[in-house]
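See structure below.
As you look at this complex, bear in mind that one protein chain is not there, while each of the others sits in place.
We call the chains A and B, going by the order they appear; numbering starts again at 1 in every chain.
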Amino acid sequence: MSGRSTPGNDFAARSWPMAVLIAAFALLPHLAEGLFSGAIRQILTTAFVFGFVAFAWNILSGYLGYLSLGDHLYFGLSAYLCAYLLSTHGISPFLSVVPAALLAAALAWSLARLVAGLRFRGTIFALVTLAVAEIGRVVITRIPAFKGEAGIYLQLANDPGNFLFTNPLVYYYVALGLLGLGGVLSLGAFHSDWGLQLRALRDEEVAARSLGVRIDLRLSQAAALSAAAFAIAGAFYGMSAFFVTPSTVLTIDIIVTVLIVCVVGGLGRVWGPLYGTLIVAAVQIGLNKVGLSSTTAATWGHMIYGVIIIAAVATGAVLRLPDNAFARLRSALSRPSPR
Amino acid sequence: MTTLTIVIGGLLIGIVYACIALGFSVSMWACRVTNFAHGHFVLIGAYVAYTMLGLGLPIYSALPFAGLITGILGMVVYRFLVQPFAPSDAGLQIALTLGVAILLENLLALVFGPDPISAGSAWSAATTVVLGEVRLSVSRLIAGGAGIVIIWGTWWLFERNRWGMAIEAAGENVAGAELTGYAGRRVLMLGFGLSTLLAGLAGVLLLPVANVSPYDAVDYTLRSFVVVLVAGQGNLRAILLTGLLVGLLQSGGAYLASTDMATVACYVLLLVALWVRRVRSGVTALGVSER
Partner (left out) sequence: MADPATVAAPASTVDAGPVLLDAHIASARYGKGYAALHDVHLQVSEHEVVAVVGANGAGKSTLMRALMGMVSYSGRIMLGGAAIDGLGTAERTQRGLVLIPEDKGLFPSLSVDKHLYLSSSVGRPGSWSVARVRELFPVLSARRHSAAGTLSGGEQQMVAIARALLLNPTVLLLDEPSLGLAPAVCDKLFDALKEVCRSGLAIVLNEQNPAHVLSLADRVLVLQQGRLVFEQQASQIADLAALARLYLE
C-alpha cells in the first residue's frame, strides 16, 4: 500500500466532487435567475467564505484535533486593519491583507508555543484562544482610530483597485474562488506528509511523538495557517460589507459558525467543511423563506444550532471511523525514503 | 469608597469565584471532562435564586433547589451525552458542551429575557454594615460566608469522605477504581454532578453581588478556567487563593477602569501564568501530554 500518492491524476480524481459543485455555483446566477435572489446570493457568498475558513480551521481542529476557539480575533483584526488603512491612508486591502495575515499567523504561532509542553494541552489551547480573542475584542474596541462600537465605514463606490465593487456578484465569485482554494488546501494537506503527521498526532500523540513528530511545531503551523485564512476572510468580508463593527467581525458567533460547519459536515474529513457550509446555508435559506427575523426567532435559531452541534457530535462520534493515520505514518517512516 | 472597601468586596466575590472554579476543577481533573457549559450551570443557579426572590422567598433558600437542579442536570448531561459520545476526547467534549452551552444560554434568554437580572435594590443597597470606615453590604458578607462553608465542605468531601476520594481516584485511574469496588462510570457521573452542583450553588451566591445575563456565562467559564489553570491540579488552597486574586482583579479593575478591562486583566493573568510555566518547563524535559 503506497503512502505517497502520485500527484496530478490522483488529485483530479479526488477533487472532482468539489469541482462539479463549484462549476454549478458558478453557473447558478446565470441559469436560475429567477430563484437567485439577493438574499440567496448573500447567504451563499457568506457560506463560501465560511467554507474557506472552515477548510483551514478543520486542519487545525479536525486533522490535528486541537479545537481553536479564538480565530474570530484574526478575522476582525484583519477586517479592521484593512478598513482603517483604506479609509484613513488610502492603502489598498490587496496590500494590507498581507501584513494582516502575517500578524495573525504570528499571533497564533506564539499562542500555540505558549501551551507547548503542558498537560491537557487540548483543553488549555481551546480556552486560551478564546480568552485571547476576548482580550483582543476589548482592546480593538477601545482603539480610538477604530472608532469603537460605531465601527469604520467605507465609501460605497466602485473601486476595483481597493477591492470595492458595487456589483455584489463580484464578491460572490471571489468567495467561490476562495472556497475552491480552501478545498485544494484541505485535500493537499490531508494527503501530504505534513497532514499525515497531524492526523497521526491526533490518533496517538504519545506514540507519534516517540517517532519524532514534533507536536508543538505542528500545532504552531496549523494554528498559523488557520489564523491566516481567517485574516484573509476578514479582509474580504470587511470590503464586501463596506463597513466593520465589533458586532459583525469580532463576534464569537463567527467561530461558533465555523465549528458548526465543521462538526456538521464531519470534523477531520477532507470535504467536511464543504458539506457543512452547504447544509448550514440550506438551513439559512430555509429560515429566510419562512421569514423569521425577530430576536425571539434568532434565539430559537441559536437553540437549534446548539441541538445541531450536540446531534452532530453524537452521530459523528458514533459513526467515527478509526483513522489508521498513525499506522501509516509508522510504516512510512520505517521505509527508506527515496530522497 | 475606600480602598479597603474595594479590597474586601473583591475578596468576598473572590470566594464566589473560587467556588465556581472548584466545580470546574472537579470536572476537569477528576472527571477528565472539559465542561464548556460550566458557567451556564452557574447562571442556572442564579436564575433559580432570582425566581425564588420573585416568589417572595429569601434568596438563600434557593441554595438547595439550585444545587439539586444543577446537580441532577449535570448528571443527566454526563450520563446521556458526555459518557456515550465523548468520554475522553477533549475536542469532542468541547464541541459537545459548547452545544449544551448554546442551548442553555438561549433557553434562559427565551424564558427570562436577554437583559441582565439582579437581586434587586431591596437586597443590595439598603443593608450595609459599617465597620469603622468600611462599608460592606450584608449580601456580600453572607455570600462570602456561605462560599467559605461550601469550600470547606468540598475539602471535607475529598479529604475525609470515601465518595470524594473515589471521585478523585476514578479521575486518575478508572480501572483501578473498579478494582477497588467502585463502579467507575457511576462515580464519574457523581463527580460531574458534584461539579455542576457547586456551580449552581455559586450562582445563587453570585446574584446578590453581580448583575448577570445569560450571555455572561462564557465569562464565568473562562474565569474559572483561569483560576484552575493558575492554581494547578487538585490544590484546593491554591484555588481559593487564585479565586481571591481574580476577585480582587475584578473588583479593583472595575473601579479603576471598567468591568471589561477587569475581565481582560484576568485573562492576561492567564497568559502570564502560562508563560511563566512555559519558561520554567523549558529547561526540564517536556512532560507527556495526558488528555
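Keep this in mind: contacts are C-beta pairs under 8 Å (C-beta built on N, C-alpha and C of every residue); 3 or more make two chains touch, one makes a residue touch a chain.
A quick note: this is a predicted structure, and the numbers were derived from the prediction, not measured.
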{"item": "Neighbouring shown chains of the undisplayed chain, as defined at the top", "value": "B"}
{"item": "Omitted-chain contact residue, chosen from B:Leu4, B:Leu157 or B:Ala183", "value": "B:Ala183"}
{"item": "Among B:Pro87, B:Pro114, B:Gly234 or B:Gly252, the residue in touch with the chain that has been omitted", "value": "B:Gly234"}
{"item": "Identified contact with the non-displayed chain, of B:Leu55, B:Val130 or B:Ala175", "value": "B:Ala175"}
{"item": "Touch list for subunit B against the chain that is not drawn", "value": "162, 165-166, 168-169, 172-173, 175-184, 233-234"}
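Here, only the chains that are shown with their structure count from here on.
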{"item": "Centre-of-Cα separation between subunit B and subunit A, whole angstrom", "value": "32"}
{"item": "Residues of subunit B touching subunit A in the complex", "value": "28, 34, 81, 84-86, 89-92, 94-96, 98-107, 109-110, 114, 218, 221-222, 225-226, 229, 260-261, 263-264, 267-268, 270-271, 274-275, 277-278, 281-282, 286-291"}
{"item": "Residues on subunit A engaged by subunit B in the complex (per definition of touch)", "value": "61, 65-67, 69, 113-124, 126-128, 130-132, 134-135, 138-139, 205-206, 215, 252, 256, 259, 263, 267, 295-296, 299-300, 302-303, 305-310, 312-314, 317-318"}
